[in-house]
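Note that this complex is displayed minus one protein chain, with the remaining chains in position.
Let's look at chain A:
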Amino acid sequence: MKLKHRYIPMTDQDRDEMLSAIGVATIDELFEDIPEKARFKGELNIKQAKSESALTKELAQLAAKNADARTYASFLGAGVYDHYKPIIVDHVISRSEFYTAYTPYQPEISQGELQAIFEFQTMICELTGMDIANSSMYDGGTALAEAGTMAAGHTRRKKILVSETVHPESRDVVAAYAAGQYIEVVTIPQKDGVTDMAQLEELLDDNTAGVLVQYPNFFGQVEDIQKIGEMAHDKGGLLVVSANPLALGVLTPPGKLGADITVGDAQPFGIAEQFGGPHCGYFASTKKLMRKMPGRLVGETTDEEGRRGYVLTLQAREQHIRRDKATSNICSNQALNALAASVAMTALGKVGVKEIAYQNIAKTAYAKNAFEKAGFEVKYGGAHFNEIVVKVNKSVKEINAKLLDKGFIGGYDLGLTYPELSNHVLIAVTEQRTKEEIDALVQEMEALHA
């Protein structure tokens, strides 16, 4: 082998010395157990290697084909948001002692990661008002799905109710996970942009494991989750809330409103959009459900000399111990993104998290007013967070194509997932959008409306 590569340090001399220590003449002999008939011969039909600079150039050109939120003013949300990302976040997660480590199996040399996760768990508890939180999940959608199956496991019931106001993609994931364990999923219709309470009342029965709702919901509306929780509890089911953690800077936390499980995605805290992933699911619950919780948990303890330290704990819940008795197969978590979210939550802090949430509401209220003044119908009159539903008189796809030319990434086309809401667009206004951008968007849309 003549190949030289910056990631492979072996020299010809090294190789020859090692082969002789092993007692074989060629590397090929080490592969003798592979049956001749199955062996791959020749060269893989993939692209040839490129040098560092050539590859960087090629991939930068590919990236330039995409419209990004640094170049365009984005009003697209629908579960993934363009928020303030404190620059310090990237500096912390670029420390390679964090990103080149794996799961902290050896606590003596992993205290940094373990403590960071313990702090993450604490911050999630603070925001959600729940007793305990785990080290993270893949994302908000799969966290909600795991909460659904956990509710079924805990109550030993086989039906879960999901509000139509939950993110459509999350609802799809809930359905796929539930199918795996033969759990029935029933959708509670929406009415006026929130969960239809009368329908919920009718659908709830003694076989309902839990009710899954979103807070604020997919349309940006703040749901009365306390009422929904009371109704679910009356039938012996659990209240599962999927909450935007940034909104919890000003919203009453689900833990105070009767939630048994609160999940969501910490993407709004310092995590790049990245075309949808990786983001950072979180999972929090009451203390009562602690031993049913999926994923990794970090706990505090002490060493022989009384020093405080952190370890992975309550591992009897997890797949590597339970194997075929497991109720969740999750193995990895999103540690690096949980770290990013922790740094962002720390940077914002007690005061900043309220301020950023307040700004989202104020800017969205301003946008709502501006749209209405321009003659648009803004649907749903309840309390909103950072999204509103605006009715338009032509296809959203057509409008967004025109807006792109003017430097905007338009809102989400609700007709894609709610057929009755064709020609309705979900507009997200985060603290990143300036008054000028909002005014300009409304003006452009007004011009297109005519």
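The definition used in the following text is that a contact is a pair of C-beta atoms (placed from the backbone, for glycine too) under 8 Å apart; a residue touches a chain by one contact, two chains touch by 3 or more; residues count from 1.
Rule of thumb we're sticking to: contacts and distances are computed from a predicted model.
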Per UniProt record, name of the chain withheld from view ["ABC transporter", "Transport permease protein", "Probable glycine dehydrogenase (decarboxylating) subunit 2" or "NADH-quinone oxidoreductase subunit M"]: "Probable glycine dehydrogenase (decarboxylating) subunit 2"
Contact residue for the chain not shown (choose from A:Val162, A:Ala259 or A:Ala335): A:Ala335
Absent-chain contact - pick from A:Lys191, A:Lys288 or A:Arg308: A:Arg308
